[in-house]
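Note that one protein chain is taken out, while the other chains of the complex remain in position.
A, B and C label the chains in the order they appear, each numbered from 1.
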């Protein structure tokens, strides 16, 4: 019963097999491997973006920080939600990689900006000429950090606001596959067709060992990205093993298959929790992550049974067994029905 | 016939098997996996350093830059050779990670500093009070970038100079295993017993997929290192796959076995090249890397046969078939005798 | 009728005279001038802080950024109000000088944090271990950017919260003199006795040409400050001219005399505006800066008469002559009664 994060599950067997296949003899290092050529071609095809620049790194923080450093100047500010991973969970990596850019927090609802809140915050900057930070990129996360999902037209609306101010848009897609699976949108529709300029395309949370792609739909700054990647120590010598993971992920739609499985697992979890009346969902569990409140006693039963997930708000310790505490539960591709059902049974008591 | 670099060979089968074994169910992320506990214990034992802080990253540049950023202040200068990887091959990553420290180049012979050249360069800084950069760490590479090896007493002598000035010592051990195999020294003798404070302990060039350990013999700044690693986007969520590689590397002395194999391959290469009189070695091929000069015609024959290595100085194109051109040849653990012999046979004509 | 800022007025004649006196022959550069010895001694005496380290720079942004860079690590976050000069008006200088630290905005009332809002924001950080930014210094501004003033016990309460978390406190005292003059507190009471560790002690807005002192009550990091000042290009060769300004400022209490004059001018302005009922003060005009709302028609009359001040909210252009627009008005030491009275007469119509 592991629902703490989708970053803790196993690597998919087809990915492991691809790593084994790649492990033959010598291969050109630093991204010049032949497998990377296939990765690049596949991503361009999947995204209907024949000119896109495609790079691999090993962590989501690297993907986000390097993409943003390529889009932002150090005297600018990046617009994101308070909950954004780049704000809360990267230990100032965006500030580091950009050389000291600021983050301006856009008020959010259920983890999502609205065009109105975004426009207001952007308008609020640059009222001070050279004195204040200058407006920089807008960074959106989809699936959001609260498990909600932007529809394609919502992304397009935010990107439209950015475009009104001449600002580029970055999409943190650590769970991009889950967003595509949840909405049925095409990868192109959710990115460049909606106005996204740079994408962090996650793999690690969805069955890979540790690979994320950065896709620059405008390749004008591709070489700068490569230099920043190397300078950030994120260029791998034995790059073929990143390429092999990503290629297996893309082939035969494995990335969407695994995301659909994770989303379905989360739906099963939600269904099981919703059986009784004691569980209240905070946000619509649209993808593979749920936030729900249920009584302390149920949490305590889960805890005793060894279930792993985050108690997001409240404390297991307390006198009132009926007080609702919020749980964050995340399903990865490998979440087993049996574990889900056992978890929800325990909650239902 | 691939002798271009030891960063291009395959992963050792025992490492692949360890990855497969690690790929079961869920594991705690971000270095809290159980395998990392075993890695830490093994490294402490191998290095006879029960207090050492041990961390894993995926690239050698990350290991070096993060170690140096923990040792250096941004207003300091780091002492290294002109050939140092941190100077030539990291696209300013040390400057980036330290927040703008400088590198002071210490004249070298065959890739090695001497205590005299190091002392002179250190003495030459800080003659200007607050105006000049302040003295910072000394960074030594062993095996050096030119394939030569420092003996333990040579490291101790350099570290003694650093200690005279109160400066910490970093050892770039991208090929540390090869240095240990070449000298017969113990890991402790080559590091903290000689005065080294922080070690980049390489695995990638010696049979791993992409793992380097950073060993801080003085753990006082361990937490700072962890924060800098995260901020640098080098903390892996699925960390168990780094741990599993490193544990397989350490178990049963695989790391030394592979290094010895690579060194032996290089010795065989040297022996084969030395058969005739046309080859001149630039440096004593002490470990797994050779620099040698031989006639252009031999290079052209190699090129036609598809051999891969670096022509370090000179150009394949030229009129004089007898003009000596310098080759850099590196053997990894998987270098086959047949390929070596074929290579040397071609050179001998 | 210039009330746009106290950064635009003339230099006090006694300061000009001091510059002329200092302009004799040669003087040791870079802060080794004899006048600086007198400055240091005077500041230590005025602040009852015989061990304090004292440095001069030429801009308030430099004072703040260098002080914060000495107190903060790049993986930390600095706590300040949204209105803080370091957040709004320094074009990311704090992020630059700290090497990429973040600013966490503490909700404010009339430009002031409360112990409760500060405690909540500090508590909200570091819930994520290595992933989130670490807690760093608290930066308070007094006089605040909205013209309000913290009493000594309010500063002490905020510093007490910081101390509970082991965090240092920086005081942005660009208008420190006005705050002292307004409260009657001693310089020691408003700083180290209340728990302040580093002070930006402003002079430029109060009659100097361009000098701010940084006072480090804990001198442990004084040398680091000196190196950061030089590295930031803020160490002046002809330092005596900074020293001479500051010494004239300190001698015979000129700094307090000028601040009292500016505060009195602002009180006269408030009195004049309050005569009728059309003016509504947003904040209590405790020092030398006022924010007040009055009808558009009055603004238009001022504009036609050439008055200079900021229309803080609203636009001069609009149909409704009675709609209240907010003005920011700042008095410097040289504000003339005649100009003030003319200004208020115009407002009153």
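Heads up, the rule we're going with is that contacts are C-beta pairs under 8 Å (C-beta built on N, C-alpha and C of every residue); 3 or more make two chains touch, one makes a residue touch a chain.
Bear in mind that the values here come from a model prediction, so they are computed numbers and not experimental data.
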> What chains on display are touched by the one that is not shown?
Replying inline: A, B, C
> Which listed residue (B:6, B:33 or B:90) would be found touching the missing chain in the intact complex?
Replying inline: B:90
> Which residue from B:15, B:71, B:103 or B:292 sits in contact with the chain not drawn here?
Replying inline: B:103
> From the list C:42, C:59 or C:186, which touches the chain that is not on show?
Replying inline: C:59
> Which of C:43, C:72, C:91 or C:130 sits in contact with the chain that's absent?
Replying inline: C:91
>> Need a quick check: the contact residues on chain A for the chain that isn't drawn.
In response: 30, 73-75, 99-100, 130-131, 134, 224, 226-228, 230-231, 235
> For chain C, which residues lie in contact with the unshown chain of the complex?
Replying inline: 2, 4-5, 7-11, 16, 19-20, 23-29, 57-62, 65-66, 90-93, 96-97, 204-205, 209-210, 227, 230-238, 241, 308, 334
> Tell me, which residues in chain B touch the chain that this view leaves out?
Replying inline: 74-77, 88-92, 95-96, 98-103, 105, 128, 130-134
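As a convention for this text, only the chains that are shown with their structure count from here on.
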>> Using only alpha carbons, which chain's centroid is the nearest to the whole structure's centroid?
In response: A
>> Just the number, please: Cα centre separation of chain A and chain B in whole Å.
In response: 34
> What whole-Å value do you get for the distance between chain A and chain C if each is reduced to the mean of its CA atoms?
Replying inline: 42
> From the C-alpha centre of chain B to that of chain C, how far is it in Å?
Replying inline: 51
> Considering chain C alone, which of its residues make contact with at least two other chains?
Replying inline: 74-75, 99-100, 130-131, 134
